[in-house]
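The complex appears here without one of its protein chains, the remainder shown in place.
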Amino acid sequence: MDQRLRHLAEQLDTGLIARREFLRRAAVVTGGTAAGLAALRTMASGQPKTKLRVWLFKSFVTNANDVLGRQIEAWAKERNVEVEIDWATFGDREPKFVAAIEAGNPPDLAEMHIMGPTRYKAVLRDVSALAGDIARGKGGLLPFAETAMKIDGKFLAVARYSMTTVFFIRRDVMETKGLKPPKVYDPDVVEFARKTQDPSKDLFGFGQTLNRSDDGDGFMENILWDYGGGSWDKDGKPALGTAFRAQNLKALQFAVDTIQKHKIQPPGVMGWTDVSNNEAYMAGKLVTTNNGASLYYAMVTKKHELAPKTQLVLTPGGPGGSFVGSSCYNWAIFAKSKHADLCEDMIRWVEDEKRFGEYLQVSVGQAGPVYKGRVDNPYWKSDPNFEAIVQNIVRSVNYGHPGPLTSAAVEVRAQHILTDMAGRVVVGGLSAEAALKEAHARVEEIHKMRRT
Amino acid sequence: MRVRVLAHAQGAAAYAILTALLLVVAFPFYWMFVSSLKSEEQMRSLTAMFWPSPAVLDNYRQLLGKTDFGAWYGNSIVVAVGSTLVATAIGTLGAYALARLKFAGRAFMASATLITYLVPPSILFIPLYAQIRTLGLADSLTGLVAAYPSFTVPFVTWLLMGYFESIPVELEEAAMIDGATRFGAFRRVILPLAAPGVLAAALFAFTQAWNEFLYALVFITNVKLRTLPVGLSTFITGDVYGWGFLMAGAVLTTLPVIAAYTYLQKYMVEGLTAGSVKG
Partner (left out) sequence: MATPAARLPAAAALRRRGASVAFARALGPDYRLGYLFVAPIVVLVLALVAYPFGYAIYLSMTRKYVGVPPVWVGFDNYVKLTWDGFFQRAVYNSFIFTFGSVGVKLLLGMAMALVLTRRIRFRSFWTGVLLIPWVAPTVVSALNFLWIYDYSLGVLNYLLVKVFHVLPRGVGWLSEPGTAMASVIAVNVWRGFPFFGISFLAGMKAIPAEMYEAAAVDGATALQRFRHVTLPALKNIIVIVVLLSTIWTFNDFTIIYILTKGGPGGATQVLPVLTYEIAFGAQRLGEAIAVALYMLPAMAAVIIVLARYMRKGGAR
């Protein structure tokens, strides 16, 4: 009885139920007995404030982080709870999650990126009701977001926003040469790069690393899809070196050719980490590059001189179509949490359109829509460059495409299988066929291990 | 005559080597320092490479004003000093016992001190965090103060073992003949003599604690309790690096340790001297 009374008191405390409702339910629970009333009385006096542990993603958009932090604090005040917020960024997240989960000490609520729900599905709460409710109020989820959030038929997270990559072009250079934005990689991007670059002045046409990095992995995934290939078939079975072998070979060859044959890339590109192309572009050394909208954010907020000279366009495609992957940031509640109701309430609070709008306004295009209803938000018309961001998001696909998003697919991405494959050709001197075969074996192995 | 020429040549060679080493050592710090005084545009533009023009204090101002850098500093000091005291105390006692006292299992324990270094912290921290949590020390500076000795005590112990072994046994025997107990001899005779060694060991433990990143990242979730290395790492968000903050923060983080070492390093050398000879 104690437990139920405590739960009720918490709900009253936080305003989730009205006082009358509380009294009614409490009476039912205590059975109107003297002992029950006594218990109620002692609890009424000594109820400590509920404490919620929330882990947020520290984005590079500091203003947006501030807005979110403030919104959560406001919610906490409304509901009379204490909130302990921890911020973790890209690299630090995983060790923290793994250690906390293994120690049995996860937070109540966490903001995760797209791999989160799949990775931690064993310890997350089923939030299908909440997710469905929220999605209904916003016109439904975009297809790629729905795939990412729904694991084994249930929603393990509530989608919030998405981040994508776009194709950056130096508009001034393009216009000087009288060119138009390229639509496909081969031959458009190659031609474009060749005509606009000037290596003697340290200006290169295309800056796309194939090194182990988010940039590299994202590009390799996209290019395989662009050639009609991919790592997985539509049933989620490995297809890298089997069903899609011919297409993948062409794609891999193209990727390698950009460095070795077409010579449109700067030297040293294989050693780039995620920050390198940002730095190179901002230093005026690249005409085009693929990157997340973070680069645009960095330039705009720092009033970089290249910001007004930059044009964002849809990621180019290939003979098999034009594809791009995006990440869907989301809210996940841990099954161990004793305050799931509160967590759900907080999610509703911050996802409220007005509040999300506030967040969106300061995000400089980073908080892409995941709900169909948010696609038409006028914010996206405030900068012509945002159009590419939105369009890329709307047509996004997930890891595993054309198959489902499986833990094996997540792991193949996390283990840099594709960039390792490219690296083996460019740096390791392997032939494309050999590298593809080697990578396929790794994909098979992961698939086998993850099936259990 | 030839001897003198040779001596001069050696002297010149020594100075040459010293200069080369100093350049190699100092240049990255010089670079860090100079970068911390540049604005972001300057850093990106490759102009005024070796001395900023103009030098700006913006990075420092923002670092100290707009971030929790001060809090991180305080936390790091608490953890580093606390864990150093713990590690030095534990290590000194243990080293004396392993070096001087005779009891069963001593030889095994002496070898075992170094074996603990074989375990890579990059793996150990997962079960260690579970342990810390069981002890109720998760998300507290106390947890770090308790955990850091796990990787500083072995070296402290080994170092002081050698040091104690080099102190002549006769000194303790003399003290005990005069009526002191074993413990009394330790406290009044040996410990003061071992001061340089203890100081060297403490400096080592302090440095390790000051610079530690992984445990501090995982064991602490309260943002107010962050230590410096973790705090600095928050300036890297994905592919956007806050170089200005990073360099300014790096300078301020490194300076006190450098100051301490420059001032105390002769004790460190002395402390290592007797300790190392006998191994």
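In this document, chain identifiers A and B correspond to the written order of the chains, with residue numbering beginning at 1 in each.
Here is the rule we go by: a contact is a pair of C-beta atoms (placed from the backbone, for glycine too) under 8 Å apart; a residue touches a chain by one contact, two chains touch by 3 or more.
Since the structure is predicted, the reported quantities are computational estimates derived from the model, not experimental observations.
*Asks:* Which visible chains touch the chain that is not shown?
*Replies:* Listed by label, the shown chains it touches are A, B.
*Asks:* In the whole complex, not just what's shown, which of B:A71, B:I90 or B:L199 touches the removed chain?
*Replies:* B:I90
*Asks:* Touching residues of subunit B against the unshown chain: what are they?
*Replies:* Residues 6, 10-11, 14-15, 17-18, 21-22, 24-26, 28-29, 31-32, 35, 43-44, 46, 49, 89-91, 93-94, 96-98, 100-104, 106-107, 109-124, 126-128, 130-131, 146-147, 149-150, 153, 155, 157-158, 165, 182-183, 207, 210-211, 213, 228-229, 232-233, 236, 243, 246-247, 249-250, 253-254, 257-258, 261-263, 265-266, 268-279 of subunit B touch the chain that is not shown.
*Asks:* For subunit A, which residues lie in contact with the unshown chain of the complex?
*Replies:* Residue positions of subunit A that touch the missing chain: 94-95, 97-98, 101-102, 119-120, 122-123, 202, 211-213, 266-273, 276, 279-280, 283, 285, 411, 414-416, 420, 423-424, 426-428, 438, 446, 449, 452.
Methods note: only the chains that are shown with their structure count from here on.
*Asks:* Please compute the C-alpha centroid of subunit A, do the same for subunit B, then give the distance between them in whole Å.
*Replies:* Comparing mean C-alpha positions, subunit B is 38 Å from subunit A.
*Asks:* Hey, which residues of subunit B end up touching subunit A in the complex?
*Replies:* Touch list, subunit B to subunit A: 40-41, 44-46, 125-127, 129-130, 132-133, 138, 214, 217-218, 221-223, 230, 233-234, 236-241.
*Asks:* So in the complex, the part of subunit A that touches subunit B is made up of which residues?
*Replies:* 53, 55, 58-60, 84-87, 89-92, 95-96, 98-100, 102-105, 107, 214-215, 273-275, 277-279, 282-283, 291-292, 294-295, 297-298, 302, 304
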